[in-house]
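Our next item is subunit A:
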Amino acid sequence: MEYLRTVKYESELDKKFLKEVVKHSECDKILECIQCGTCSSTCPVSLYMDYTPRKLMAMIKGGFKDDALKSKTVWICSSCYSCTVMCPAQIKITDVMYALKRMAIEKGVYSKGIPTPVLAQEMSNIISRKGRNSEMEVVTRMMLRTNPFGMLKMAPMGMSLFFKGRMEIFGEKIKNLPQMRKLLKGLKEAK
Partner candidate 1 sequence: MSDKGFEPRIVAFLCNWCSYTGADLAGTSRLKYPANVRTIRVMCSGRIDPLFIISALQKGADGVLIGGCHIGDCHYQKGNYSARRRAAITETMLESLGIDPRRFRLEWVSASEGPKYAEVITDFTRQIKELGPNPLKKGAAK
Partner candidate 2 sequence: MKTYGYYPGCSVRSSSKAYEKSLFLVLKSLGAQLKEIDDWNCCGATAYFGTDKKMATAIAGRNLSLAEQQKMDDIVIPCTGCYLTLRKSQDYLKEHQGEIVHKAMNGAGLKGGEKVALRHPVEIIHKDIGLEAIAKVVKRPLKGLKVASYYGCQLVRPYGDIDDPYHPVILDEIMTACGAEAVEYPYKTRCCGGALTGTVEDVGLRLVYILLAEMQKRGAQVVVTMCPLCHMNLDAFQSKVASRFGAEYKKSFRKEYKPLPILHFTQVMGWAFGYKSKELGLGDIMVEPKSLLAAS
């Protein structure tokens, strides 16, 4: 039997992590967390998370950067805002989750096997190309990149939607695409 070392040395933690997170908009109150667990209690998916939202708050405060950014929790969060409205410290936990997602994508450290980052990227690609989104296209591209065999499982549902006229294969395009491109380009340059 192998015994794992579970102690964390301070040198393994990143004390700047909290500051980095707090900089994101609407993430300023994390420091006020009283560890009451209300967020985990109200969260419909906390049961499936590797760290409950409460734990994640403590991890941010403690500087557990690697664990926090690699956690599945942020991708399991469905952005339902239950925790945000219930938190007695008025921490906007949902926005903290978003901030962690962005940081994880930026650093490319998100947990493998979670297709959400791919979905998000695909969606933003399609929007910058067309201005409008096509559910079909997004899902297809996501599946192809993450789980080609999953496509087969999805097929029956896709077919029935298709027959009900609820699947649009070719998404619509906006007219003023140059404006959209200019907007996105302007944004990139400003940053």
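Criterion: contacts are C-beta pairs under 8 Å (C-beta built on N, C-alpha and C of every residue); 3 or more make two chains touch, one makes a residue touch a chain; residues count from 1.
On how the list was made: all candidates are chains of the complex that A comes from, given by their letters.
Here the structure is a predicted model, which means the values were calculated and not measured.
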Touching candidate - 1 or 2 - for subunit A as found in this complex: 2
Footprint of candidate 2 on subunit A - complex, ascending: 24-25, 44-45, 48, 75-76, 78-82, 84-85, 92, 94, 98, 101-102, 105, 114-117, 119-121, 123-124, 127, 131-136, 139, 142, 157, 160-161, 164-168, 171-172, 174-176, 179-180, 182-184, 186-187, 190-191
